[in-house]
Every structure is written in C-alpha cells, then in structure tokens.
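What you see is part of a larger complex, with each chain still in position.
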Amino acid sequence: MSAHRTADLGFARLDLDRARRTGTPEVVYAAGKTPEQTVACLEALRDGGSALAWATRVDDATATAIQARWPDAVIDPEARCAFVGDLPAPVGSVLVLTAGTSDGAVAAEVAATLAAGGVGCRRVDDVGVAGVHRVLAVAPDIAEADVVVVVAGMDGALPSVVAGLTDRLVVAVPTSVGYGAAFEGQAALLTMLTACAPGVLVVNIDNGFGAGVAAARIARTAVR
Amino acid sequence: MSAHRTADLGFARLDLDRARRTGTPEVVYAAGKTPEQTVACLEALRDGGSALAWATRVDDATATAIQARWPDAVIDPEARCAFVGDLPAPVGSVLVLTAGTSDGAVAAEVAATLAAGGVGCRRVDDVGVAGVHRVLAVAPDIAEADVVVVVAGMDGALPSVVAGLTDRLVVAVPTSVGYGAAFEGQAALLTMLTACAPGVLVVNIDNGFGAGVAAARIARTAVR
Amino acid sequence: MSAHRTADLGFARLDLDRARRTGTPEVVYAAGKTPEQTVACLEALRDGGSALAWATRVDDATATAIQARWPDAVIDPEARCAFVGDLPAPVGSVLVLTAGTSDGAVAAEVAATLAAGGVGCRRVDDVGVAGVHRVLAVAPDIAEADVVVVVAGMDGALPSVVAGLTDRLVVAVPTSVGYGAAFEGQAALLTMLTACAPGVLVVNIDNGFGAGVAAARIARTAVR
C-alpha cells in the first residue's frame, strides 16, 4: 500500500489523499464539532492543497465563524453547507426529486454535494404520488438524467413509482419528515428498502450527502 | 341495556345477537380452535337461528370436519373460509385490488367476507405501482365502486397512489408478503399509516376479514 | 388522463383539482413550512378558485401571519387549524368520542376537518373504558351517527368496546397521550389494529385530519 498523507489536528486526522483515492474530497461533518474545530479542519484541508474545502451540517454559529475566517466563503443556508474555494465545473446531469416541500433541506444537501463533486443537477420539488400525474409530468426530465435521486419522507412511496418508469438508477433518500408511525424516517426507509420496482438503492435517513456522493460517482461513470 | 342471547359452549360464548346489533353475524375464527370446536361453534350459530354460519382461517383438517358434518358446506380454499347455509343476495359494489399475485389469499378473504355480508365485489389482481399504467388502467373500475379495498405487501405503496385518484374511501390491507426489511408486513403497515394521500384507513396485517367487514358497512351505507 | 391544473410555487406544487378528483380540497400542512410559505400556499389555493383554503398544524407564528394577511380568517386554537373563506353548509352526522381530556386537540382536528369538508359533527369527551357506563351512556348518540370516530391514547381500548355496540363503522385514531410503555402512541396504535371487534379502521397516530377526511367520505356516502 502506498504512502498516505494525513493532517493530524489531534482531535481529527484529515485524509488529504481521499480525493485521489476515492474521487471524493474529504468533507468536514460539522455536527458534533465546535465552530473552531470545523474552521481548523477546513484550514488544514486548504493547507493540504485542496482547491475546495467544504463542510456539511453547518449551524449558524459555525457559518459565522467560517465567514469571519474566509469572507468569500459561500454558505448555502437551505443545505446547511459551507464552501471555501472554487467549485469545479459541472459535468453530467443528476435529477433530484422531492415528494414534498418539507423534504427541501435534504434535497439541497444532495445538490450541494453534487456541486462540490463537479456534477450537474436539476431539482424538481413536491412531486408526491398522491397526485400521480405530477410524477408522470417529470418523465421527460427523468429520461434526460444520468441518475435520479428521490427524496421522500412519510410513506416514502415515490421511488417505487419512479423506478417503474425508467432504466436509470434511482438513489432513494428517506427523510425524517412526518409524525407518528413515520417514526422519524423509519417508515420511509423500510418502504424504500422493500420497493417493488428494482433499480432502487437506499442511503441513511436524511443523508443528502451520501446520496450526492453516490450519484456523482454514477454520473461521472456515464461521462468518462 | 336489553337482554342478550348467548350460546355458551364452555370454551366459547357465541353472541347470537351480533348481527342484529352490529350488522355483521359472528364469525368463527378457526385458528387456535380444534376442528371439533369449530364445528361445534358453527352448529350453535345454526341452532341459534343464523341463516348463514361461517368460519375463517380454516385449515385442511377443519375443512374436512366441516364437510363431514355438512356435505353441502362450501369451502373457499384460496380464502381458507367455510360457509354453512345460504349466502345473502349481494348489494352494492366493492373493488378489491392486489399489488401482487402473492397477496391473493388475503384478497380472497376480503371477497369471502363481502359475500358473507351480502355485498357485491369485483377483484383485480397484480396492479403494482412498479407499472403505474396498470393502476391508471383500473381508474374506471375505481370510479364505479362504492369503496376500494387495496391489498399490498412489500413496500405497501399502492394505497397512496389509488387514494390520489378517487373520492372513494380506500381501505388498506398490509400483507406479510416480502422478506428482510418487509418485517412480516410491518413495512407495508407503516407505509399505509403514513400515506401522503388522505382517505386511507388501515387494518391489521393480513386481516382480510376486518377489511371486508368495514367495506361492507360502507357499501351498505351507500345503498340504504 | 385529463389535464391537471397545478399552482407551482417552486417549493410547492398545489393540486387545484384535488377537490374535483377526490372530493377533498388540498389542505396546507403547515408543519415544516415557514409562515410565509403557508400564507403563499393559501393564497395560491384562493387564487386557484377555492371557496375555502385552510391549513393544519398551524403554530402561533403562522396563525399570526395568516390573520395579518386575512383579518377575517378563522383560527381554531385547540385544533391548530386556520380557515380562509367560507365553510360549506354541513350535511350528515359524525360522532367524535375521546377517551380522555388530553385527547382533545386531536379530536378538535377531526372536527375542524369535518367542518372544512361540509359534514356535521357531534363531540363527546372523556368516555374512557375505565368507567364503562360512560360508554354505554353514549349508545344513543352512536345509534344516530353515520360513522363514529374514536380518539384514544394510553391503552387505546375504547374502539374495541364501541365497535361491539354498533353496526356503524368506527374510525380509530391513536394519540400520543401517555408515557412509558405507551411509546408515543404505539401502544394505542397496536391495540386498535388488533381490536377484537370487527368494523374498526385505523389512521396514523395523532392524525385527526386523516380521520376527518375518511369520516367525511363515509358520511357523504350515507346522504348521497
């Protein structure tokens, strides 16, 4: 195994070669870190030579700390992401669908991750199966995409319907939207895992980042 | 409260007035009873004056015992139901949809319960959302029904789509069809409880009998 | 499939034909939306020609924003619902029972939904099975209703008892009232799904809206 470059901050060991090894630069997961720790991680990634350093799950205090350090940092408040440096030029095309308005924050994290990964994205919101004509109306968008990401809470039924309409891969993201028997996203998660249409792959509840990384890998495959 | 007529068999107390009080004659739930106990219950209901006595969850041994006692009893092997006496003439119209072939036994129990309750029934199988055009194809059937019963396992997504197409009530029956994260019907149950379209009411997993009783009550309301 | 009229707000796509198609006008689910988003949705529904636009799960900030926009909007604080426009004249009769005082907010959402749907409602609170004579005392009310909605938390036992007294359909609403093994409404949900009396249909925990829509459909069936 070849040598690995690591930035050791004591509380964190940043993997400076991850982009080279896995195609995805290391991201700073800001939840559970202090604003100072997140800034220090971003700084180390920049010092390690990353053209872009970025963080997810950024709360208001962390966003403020990042902008104090880098006035030209870009904060995406819906996605709760922060970017320091330059976004790569996008290639490929990912379609991101949400079942309802409340799923927007997770879809925004998908879109931010795609942007950070240099992949193009088109997003259409509120395409729930309770009005199945809305799903059929996006069939042309589906046909043009390299891969489709479907974000849905509550009953999580949208990926099953979308996957029956296309030969594209469907990346399904359950969200914690809903109450009672939605069980913080478990209902949607189980629905997606048991989708009666094949071609559906699933990530963790509310994991827009993971869906974005996966979709970017597939989209880059399509254009390479 | 007025007097109640009960047939006391020791191991069971049969409610001879239930049809008068609730519109649904008492049924014999044969699971957990010996063939002899089921026959004795049916006999007591007949002796109590019921034009029709019937049982659900009838296994082979019980079916044999019933036909030995009443050679003209009717056994429905798909529904695992047995009927002794005369089925009432049907009124009204209930549409029963299944998402897949494997949901057939539960749909058959719905149909048998409707027949016992004197309500008409039309059944269309294998209308899963993975081919949403199949769902749209039954829209005319839906429009003619008094109420729609939807039977589905795995992702349980069909009721959400159907309820978005109609002003009829949808009675959703989760089934234990599926494996892994289907968790013996829990995935479908949660999907149906959190259906994003209103107008969906839910019964227990595999409870075709309960769905049939409920649908019959609604259908009878529509024609009274 | 005929053309569909949709109001596209970017973050939401409102289904302007839902009332025509399903009998129930689209409602704005305010949880997970900003006050501004909820007001914009209500505005689009009004602009789309709805005589009544309304929202559920309305918190104080949203209620204030609605009344700032429409001074004659009606806020139901117990039900957390807001109405803009005219309520239809009620037909039919639904009986809403609660097992305890703490179930009141959910029952109020049932009643508000019935009002929005143009169906009459009578409500009796605190009819728990721990004093079964209280249940028997409402037998005359049950006999007069087109359908009975039963709202109960904790042990959720009330629907089983009510369903044994009537030939009306019982729509059961589990609530998150209780602690410990009530598990935020799961105990009541399971009790209702396994009710030993047939004729019980179940909605999601705390889903007064869903119960109201379903009860309205049945009641309208009865009077058509």
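Per-chain numbering from 1; labels A, B and C assigned in written order.
Note that a contact is a pair of C-beta atoms (placed from the backbone, for glycine too) under 8 Å apart; a residue touches a chain by one contact, two chains touch by 3 or more.
Note that this is a predicted model, so its numbers are computed, not measured.
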With 3 copies placed, total copies in this complex: 8
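The rule is simple: only the chains that are shown with their structure count from here on.
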Most distant chain from chain B, judged by the mean position of its C-alpha atoms: A
Interface residue overlap between copies chain A and chain C, same or different (over half shared): different
Innermost chain by mean C-alpha position: C
Between chain C and chain B, distance of the C-alpha-averaged centres to the nearest whole Å: 26
Centroid distance [mean C-alpha coordinates] between chain B and chain A, Å: 44
Length of the line joining the C-alpha centres of chain A and chain C, rounded to whole Å: 36
Contacts with 2+ other chains: residues of chain B: 136, 163-165, 189, 193-194, 197
Chain C residues touching chain B - in the complex, by the definition given at the top: 1, 21-24, 27, 136, 139, 146, 163-169, 171, 189, 193-194, 197-205, 209-210, 213-214, 217-218, 221-222, 224
Contact footprint of chain B on chain A as seen in their complex: 99-100, 128-132, 135-136, 154-157, 160-161, 163-165, 178, 180-183, 186-197
Contact set on chain A toward chain C in their complex: 100-102, 104, 125-127, 130-131, 133-134, 136, 177, 179-182
